[in-house]
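For this view, one protein chain was removed and the others were kept in their places.
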Amino acid sequence: MKLFRDLLRDYRFAFAFGVLCILVAFALLSFFSPYDPSRWGQVPRDLRPSAQHWLGTDSNGQDIFWTATFAVRNSLIIAVIAGVVSRIIAVIVGMVAGYKGGTWDRVLMFFSDSLLVIPLFLIIVMMAMLIRASLNLVTLGLLLAFFGWAWDARLIRSQILSLREREFTQTAILSGASTFKLVINEYMPYTTPLIFSTLINNMAWAIGLEITLAILGLLDLATPTLGTMLYWAINYQAILLGRWWWVMTPITLSVALFIALYWLSVSISEYLDPRTRVQRVGAG
Amino acid sequence: MEKLLEVEHLTKTFTLGSVISRVRITAVDDISFYIKPAEIFALAGESGCGKSTTARIIMGFEHATSGTIIHSGKKEAKNEKVWFTEGIQAIFQDPFATFNPLRMVEQYFFETIQNYKLAKSKREAIERIDAKLRLVGLTYEDLAGKYPSEFSGGQLQRISIARALLTDPQLIIADEPVSMVDASLRMSIVNLFKQLRDELGVSVLYITHDLATAYYVCDRIAIMFRGKIVEMGTVEQVLMAPKHPYTQLLRASIPEADTAHRWQGEIRLSDTEQDEYLRQGCRFAGRCPMVMDVCRRVTPPQFDVDGALVACHLYAETKQ
Partner (left out) sequence: MKNNTILRTERLHAHYILDVYGKAKVIKAVNDVDLAIQEDEIYGIAGESGCGKSTLLKALAAAVEPPLRIISGRVTYRIAGAEVDVSTLTQEEKRKLRMEYIAYVPQGSMSVLNPVSRIRDTYRDFIESHISVHQKGEAFALAKEHLTELGLPVKILDAYPHQLSGGMRQRVTIALATLLKPRIIIGDEPTTALDVVVQRGVVQLLKDVQAKLKNTIVLVTHDMGVHANIADRIGIMYAGKIVEEAPTEKIFSAPTHPYTHYLINSLPKFGDKSPRESVPGSPPSLANLPTGCPFHPRCPHVMDICKQEMPGYTQVASNHKVACWLVGEGTHGKAA
C-alpha cells in the first residue's frame, strides 16, 4: 500500500492510472450492454451521436458506445494473455539460462536468438492466416505471447548473470538457501521492475499488433476489438463519408490506452529501479 | 595433533584467453596447510596470488583441479554441502556487497535458522539471533526492520560475522574482511576474531594483505606468491624474522605509522601477473634481489628453516 501511495505522488502515474481505471470501468460496462455484440442491424445505421446513441451507430447497425465497451474489454484480454504468458516464459527462460549457465544457457539462448532474428511480423501474419479458423481471443493472445518473450528473456538473463557474481549470492548460499529460494528471494527484487515494465510494454505491443492484424483482415471480424472496429470503419470508408464518430472512437480509445500504458511503465520502472530504490531505502 | 581443516596438495588451474592464444594459469599450485581448532590462521600475499581462489574452493564455490580438503577428519564429498556450510561459514571483503541492498538484513538471519532448522519457534529464533548479535556488540533491536544501507561498513561487517555464527561453525573463512574498512574499524573486527577464538573456540582463516593486523591476531601464517606457499610458520617466525626474499619485501613494504621509519629505496613491481605465473623455476626470480642461476631453472622445494617452511633455494643447505 505504501508502494502505491508513493507511486501516486508521481503525476504521470496518477494520470495514467486514472485513465486506465476509466478504461477498465468502460470495459466492464460491456456486461450491462443492452445489445449483443455479435449481432448486426440491431439499431438504425449511421446515426450521429445523440441522446439515445451516445456515440452514434455504425454501418453494420451496431451502437458504437456499447460495441466499444466490448472492444476495449477484448483488446485488454488479448493484451493480458499475451503479456502474462510471455512474461512467464521470459522469466523462466531468462532465469534458468542465467543461473544454470553452460548447456542450458546455450540451448535456451539459441531459441530466443532464433526468435529475434526471424522477421517476426511476417511469421505472425503467416501463422494468423494458417490458424485463422481457430483464432479466438485466447489463441491470439497465446500466439502473440509465443513471439513476445525472446528479447525480455535475454534482458533477464544478463541481469541474473551479473547478480550471480555479487557477493550476496554467496551469503545466501551460506545461509543454506536452495537455488529456488535464491532466485526468488535475492534476484526477484531486481528483476521485478524489468518484468513489470516489459509486461506493460508487451501489452501495448500486443494491442498494436492486434490492431494491425485486424486491419489486414486476419482476425475473426465478428468479435469486436479495437482492431476490428477500425477494420470496419475503414472498410466502410467512414472517414470519406464523414462518419467521424465511428473512426474517432477506436482511435481515441487506443491512443488513451497506449499513453496510459506507456506512462505507467515509465513511472513504475523508475520507481522500482534498484538504484533509486536503494537510495530511497537509505533515506528512509 | 588434532586438525580442524586440512588442505592437501590443492591445485586449481584456470584457462584464460581465446581459443588461439590460450594460457593456463595455475592460480593455486600444490598447496598444503592445516588449521587447528581455536586458531587464527592467516593466508597473506599480494593481489592475484590465489588467496580467494583457495577460500572459494574450501567453501565449495569452486571445484579444485586436484587435491583434497579434509574437514574434521571427513573428506570433502561432492554434492554434499550440508556439513560444509554448517561447519564452515564465511564473511566477505566488501561489507556493502555482503547483503542484498533490497532486502532487510534480518531476513538472512531468519533464513539461516529456517534452512538449518536451528529453532522451533519464531521466539526461539529471535533469541538465538539476539544472542549471536550480542557477541559482536549489537542486539536484535538494532537490526530489526533495517536495510543494509542503514548501517555503516563496520556494523555490516559485524552483522555479517553474527550471521556466520548462527550455525555454530568451527571455522570462519574471512576473505580480506578489513581491506575496505578504515583503520579503526579494522581493529574492532580483528579484536572480534580474537574474542571468538578465545571465548568460543572458533577458528578463523584470515585472508589478508595487511600483515600488521595479521601479526596482531594470528597464531600461524602462510605467505602465498603466485599460487605457491613460499613461507609458513608462526607469526613470530614469519613476520619478525622473515626468511623468504618475498616475505622480506612484503614486510618492508608495510607503511609504518612512524615518521622515523619511512620507506628506504625503491622497489620493483611486477609488470603483469601472467608473466610471473608462467615463469619457470622460482616465480619470484624476476624481482628477487638474491636471484641465482638455479632459481630460473628449478622450482624451489620447501625447506624447514628453524621450524618454518621456506620455499627458496637460498636455504638449500638446511635439511629438506
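Order of writing sets the labels: A and B. Residues in every chain begin at 1.
By definition in this document, contacts are C-beta pairs under 8 Å (C-beta built on N, C-alpha and C of every residue); 3 or more make two chains touch, one makes a residue touch a chain.
Keep in mind the model is a prediction, meaning the values are calculated, not measured.
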From B:A144, B:L200 or B:M240, residue that would touch the chain that is not displayed: B:M240
Options B:L4, B:A42, B:I88 or B:L185, residue touching the unrepresented chain: B:L185
Residue of B:Y34, B:F110 or B:Y216 in touch with the missing chain, whole complex considered: B:Y216
Residues of subunit B (touch criterion as defined above) contacting the omitted chain: 45-48, 152-155, 179-188, 190-191, 209-213, 215-216, 239-240, 249-250, 253-259, 261-263, 266-267, 269, 271-273
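Everything below uses one rule, namely that only the chains that are shown with their structure count from here on.
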Separation of subunit A from subunit B, taking each centre as the mean of its C-alpha atoms, in whole Å: 51
Subunit A contact footprint on subunit B (complex, rising order): 59, 61, 85, 89-90, 92-94, 97-103, 107-108, 111-112, 115-116, 147, 149-150, 160, 163-164
Subunit A to subunit B touching residues, read off their complex: 166-168, 170-178, 181, 185-186, 189-190, 274, 277-278, 281-282, 284
